[in-house]
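Would you mind keeping the following structure in view while I ask a few things?
The complex appears here without one of its protein chains, the remainder shown in place.
The block that comes next holds chain A.
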Amino acid sequence: MRNPIGWASLTLFSLGFFAFIYAPLFVIIGYSFNSNPVNMMVWDHFTLDWYRGLFGLAREQLSGSVMPASGYVESTGHMLAALRNSLMVASITTVISTVIGTATAIALSRFRFRLKGFYSGFLMLPMMMPDIVLGIGLLIFFVTIGMQLSMLTIIIGHCTFLSSYVFIIVQARMAGLDPALEEASADLGASEWLTLRKVLLPQLAPGILGGALLAFVISMDDLVITYFVAGTDNTTLPVYIFGMIRRGVKPEINAIATLIILASVVIAAAGLWLRARKTD
């Protein structure tokens, strides 16, 4: 493999590949500093106004002061409200689906019962299912049982499929665990509860954290399912941005997107770091 032409073309190919993946991100980051308020595709000059606007509004919203009456600022306020909704949904969903997914993974690998394979196959299904099917299914379900569409239905909807993601990640970690670890703990005098707390959960921690991060990111990002179960008054950021395409895009969106990219990079780095720190 010392063929210089081969190496050069391989390098070019990889660079092109990375450019293809990351160019859109860099474009957004670039435009978030563009001062042109009317057409954000046309570069005017460098500004931090959009960030300032976001943070200023965020501070006002936090301190509870009344929003200015201008329609333009108001829609930025909506965007921030949507972001806040997204963060809330993602946090609650992450906690619930991490608990459910982890508990299920532990139960399935530690207890024997009939139809176990069938059951764990069933748990994969929400992951495989097209979002649109899941979204329609959830909507029909909520309507049938007469449940008002709200933040609660969004959270329930997200938990249904994100629990599966967490389950699969934790289960993979569980499968790699030496069953003798738990026996050693019991042998040394630890009750099942102590074994769970002192041995099993710490050993599963990288998987649980990885699952939780993934659940958070996917929940923040989900459009299709949320779209179906959100109702009219509750908007998450992806749904709001999607709606913007019709109402006209505000430049603040680039600033928010850039902040989200930054947050994703931090979360992904944390995830990678946790994996690299694998305890054995």
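Note that a residue touches a chain if its C-beta (ideal position, glycine included) is under 8 Å from a C-beta of that chain, and two chains touch if they have at least 3 such contacts; residues count from 1.
In this section, contacts and distances are computed from a predicted model.
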Given the options "STAS domain-containing protein", "Electron transfer flavoprotein subunit alpha/FixB family protein", "L-lactate dehydrogenase complex protein LldG" or "Spermidine/putrescine import ATP-binding protein PotA", which would UniProt use as the protein name of the unshown chain?
-> "Spermidine/putrescine import ATP-binding protein PotA"
Hidden-chain contact residue, picked from the options A:I21, A:L115, A:A180 or A:A276 = A:A180
Which of A:V199, A:L214, A:L237 or A:A257 sits in contact with the chain that's absent?
-> A:V199
Considering the entire assembly, which residues of chain A contact the chain that has been omitted?
-> 178, 180-181, 183-191, 194, 198-199, 202-203, 205, 279-280
